[in-house]
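One chain of protein is taken out of this complex; the other chains stay put.
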Amino acid sequence: MATHAVAQTRPSDSRVLKGRDLITIGIFTAIYFVIQFATMLLGGLHPALWVFMPVLDGLLAGIPFMLMCAKVQKPGAVVIMGLIVALIYFVTGMFTPLILGMMAGACVLAEAVRALARWKGFAGNALAYAVFGFGMCGSPLPIWVFHDSFMAQISAQGMSVEYCATLDALASAPVLVAMLAGTFVAGLAGAAIARVLFKKHFEKAGLV
Amino acid sequence: MERVAPGAKRFTLGARERRGLVALDPRAILGVLAAASAVAFMSKSPAVELALVASVALLQALCGHVRMALGYLGCYGALWAILTFVFPNVGGIAATMFTISLTFSRKVFLCLMAGSLLVAECSVHRLCAALARLRVPQVVLVPLTVTMRYFPTLADEASHIRDAMRLRDIPASARMECFVVPLVMSATSTADELSRAATCRGIENPARSTDTERLRMRAADWAVLALAVAAAVGTALWGGAY
């Protein structure tokens, strides 16, 4: 009679995403997406802001990502989060195949990092978050990848030679490296911000 | 036996009133969207670009969204005029600020058009049904539904928290934290309560969910799909340079 009800979490099931995990992922993805979208809009204001949008995003969106990781210590969570963000952007027509590819790569890498860290611990999740940020680098990436097409159109529209030169400077390799490095560092910083709030609030409130 | 009282609504699933001449399956519009994404960064001449924009606008109009079609055509015209006539002659900060983003908008303009059509034509539920037909698994569709459902709640919560903050003297340095913390707290408790309700309603049932939208690809859907593919291939081969 005693405690037959206890041994419910079958070991084989413990790493499988269940209903509550999926819902938790869905809700934190909503918050992540809103932050992401806000930085994206900001990026529309100036090319420099656009190029460094992934950096800003990494800095600000750490809380929902880290909280989701703390709540769902299972494989697949990050891929699903990335996939949903990608799907929403794609369906509303704001996505290009390039971002899709970057997102996919970043998600797989982030999952690998999480798996190596056994899905727990701050360091593993923070690293996963920093890697995850590369996905959004796909947004300004056309400046480099489709450099010629972009420049051709802009000069055909009749913009001055100086402007094209400025833009060309922005579309240089060092800027690309700076963006990627900046995104990674900002991701770590964003995770650190999340950790401060974890310690100050969420752990004390019994959330995680 | 079935006798419905006069005036009583009969419950039907997946039924929508038809707005335009054609009612497309979401999968057909997704196909157009995919083609538009493929075309976005191909080099193409202004004439080809205009033709593509006009044909997607025609599709929007056929689906009953005439105002949307006209709006997008107008926007495209304005975009083109600004980029070709205004910016090169004005120069200065405005031009440097907006040239690249407007150029980018022009590149993804077709995607925006197809996306708007998709959003206007089908609900989140219908879209998820289409994605399920395209073999997107439940582990993605369930959180996607929850994400979309949580956006309005998120906006609600955010406005309540903003109001509460307006009633207190919160120093500027603490505002961000004061806003984020209750928001995340409420998200967490919603996640928990929603999970309970969901589990008790059988969301974990491994059975294949019913397609209550009754999606079906009709002749018009296949035709639109074929045209989209043809347009993408055509642009790739004979799009011309820009």
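Labels for the chains are A and B, by order of writing; each one numbers its residues from 1.
Rule of thumb we're sticking to: a residue touches a chain if its C-beta (ideal position, glycine included) is under 8 Å from a C-beta of that chain, and two chains touch if they have at least 3 such contacts.
Simple rule for what comes next: contacts and distances are computed from a predicted model.
Engineer: Choose one: "Septum site-determining protein MinD", "FAD:protein FMN transferase", "Integral membrane protein" or "Energy-coupling factor ABC transporter ATP-binding protein". The correct choice is the protein name in UniProt for the chain not shown.
Structural biologist: So, among "Septum site-determining protein MinD", "FAD:protein FMN transferase", "Integral membrane protein" or "Energy-coupling factor ABC transporter ATP-binding protein", the name matching the hidden chain's UniProt entry is "Energy-coupling factor ABC transporter ATP-binding protein".
Engineer: Looking at B:43, B:84, B:101 or B:153, which makes contact with the chain not pictured?
Structural biologist: Of these options, the touching residue for the absent chain is B:153.
Engineer: Can you name the residues of chain A that touch the chain not displayed here?
Structural biologist: Chain A touches the chain not shown through residues 1-6, 8-9, 19-20, 200-201, 204-207.
Engineer: Residues on chain B that touch the omitted chain in the whole complex?
Structural biologist: Touching the missing chain: residues 1-3, 5, 8-14, 123-125, 145-146, 148-149, 152-153, 157, 160-161, 163-171, 174, 177-178, 181-182, 185-186, 189-190, 193-212, 214.
By our rule, only the chains that are shown with their structure count from here on.
Engineer: List the centre-to-centre spacing of chain A and chain B in whole Å, with centres computed as mean CA coordinates.
Structural biologist: Chain centroid spacing, chain A to chain B, equals 20 Å.
Engineer: Over in the complex, which chain A residues touch chain B? Could you list them?
Structural biologist: 17-20, 22-31, 33-34, 43-47, 50, 63-64, 67, 71, 76, 80-81, 83-84, 87-88, 90-98, 142-143, 146, 149-150, 152-154, 156-160, 163, 166-167, 197, 201-202, 205, 207
Engineer: Please output the residues of chain B touching chain A within their complex, sorted ascending.
Structural biologist: 30, 33, 36-38, 40-41, 43, 83-85, 87-88, 91, 95-97, 99-101, 103-104, 106-108, 110-116, 118-119, 127, 131, 139-140, 142-151, 154, 177, 180-181, 183-185, 187-188, 190-192, 194-196, 198-199, 203-204, 241-242
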